[in-house]
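My questions all concern the structure below.
Let's look at subunit A:
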Amino acid sequence: MLGEGILKGMAETARNFFGSYVSKERLTTVEYPEERIPTVEAARVFPFLVYDGADWEAGLRCVACQICEKECPPKCIYIDKSKDKKPDYVGKQQFYPARFDIDISVCMSCQICVEVCPFEAIKMDTEYELATDDRFGGLLYDRKQLARSNEYYHSIHPTEASEVDARLGEEKAKVEAKARAAAEAAAAKAAAAVPPAPTIGGGS
Partner candidate 1 sequence: MATSPFFTDLDQIFIILRDWLVGFLPASWRPAACVVLEVIIIICVFPGLFALTTVFERKGLGRMQNRLGPNRVGPYGLFQPIADGIKALIKEDIVPFSANAVVHFLAPLSLVVAVFMEFAVLPMGRNMVLVDLDAGLLFFFSMSVSTELSVFMAGWSSRNKYSLLGAMRAVAQMISYEVVLLLSSVSVVMIAGSLSLSTIVAAQSSYSGIFPHWYIFTPWGLAGFVMYAIAATAETNRSPFDLPEGESELVAGYHTEYSGFKFALFFLGEYLAMFSISGLGTTLFLGGWSAPLSFLTFIPSWIWFFSKVMLSIFVFIWMRGTLPRLRQDQLMNFAWKFCLPYTLLNLIVTAFWHFMGEGWMRWVVCTAILAAIYVFMGRVEMRSEHFGPRRYRYAE
Partner candidate 2 sequence: MNVVFYLLAAITLAGGLAAVLLKHLVHCALATTVAFAGLALLFLQLDAQFAGFAQILVYIGAVAILIVFTILLTRGSELPKGGVFSRTWFVGLVIAAGVFAVLAWAVLESVRGIPQQTAVPAVTVHDIGNALVGRYVLPLEIVGLLLTAATIGAVIVAMHEKERRQ
């Protein structure tokens, strides 16, 4: 009958109208900035550098291998290698970045730097409210601004961080086991290389 579709449509909008006051599914608006949709775990915005422990300079995992700088498609990473070395998480002496700049107005959030890093040093952050009124300086993040602790990494990507920690723990355990084995071998060799004790009444 003519007009049936109109009445059905009007019933639907009326249901929407009155339902929007009572049920959440009828009113899907999220009133930003008072409310925010929570980000998913795999969200990625811009990179950050992970450091272990409390001191960001000493615990920085990055060894300035410059692989991420070379692999970055828009070339937004700039690294200056240091002249001296500092111990990393297993105790080995490594270089460290004296300067690590990322221009986030260039970064395209492709995550390639994260994928190629052999040292689990650079990861993707989920912070997106980064607007600033300084168009050039404000969007160039240096080493200090990029450094975030491992606890922060756990808070934003818990499963990833646990896997990374497990992997690094294994590496460390392997290295320690090797070091212990080497130390035992050295101790055994040192014990074998000690000259025999002099006998009583020997040699006239």
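As a selection rule, all candidates are chains of the complex that A comes from, given by their letters.
Everything below uses one rule, namely that a contact is a pair of C-beta atoms (placed from the backbone, for glycine too) under 8 Å apart; a residue touches a chain by one contact, two chains touch by 3 or more; residues count from 1.
These numbers come from a predicted model, not from an experiment.
Asks: Consider subunit A on its own, then decide which of 1 or 2 touches it in this complex.
Replies: Of the listed options 1 or 2, subunit A touches just 1.
Asks: Under the touch definition given earlier, write down the residues of subunit A that touch candidate 1 in their complex.
Replies: Answer in residue numbers: 1-3, 6, 9-10, 12-14, 16-17, 20-21, 26-29, 31.
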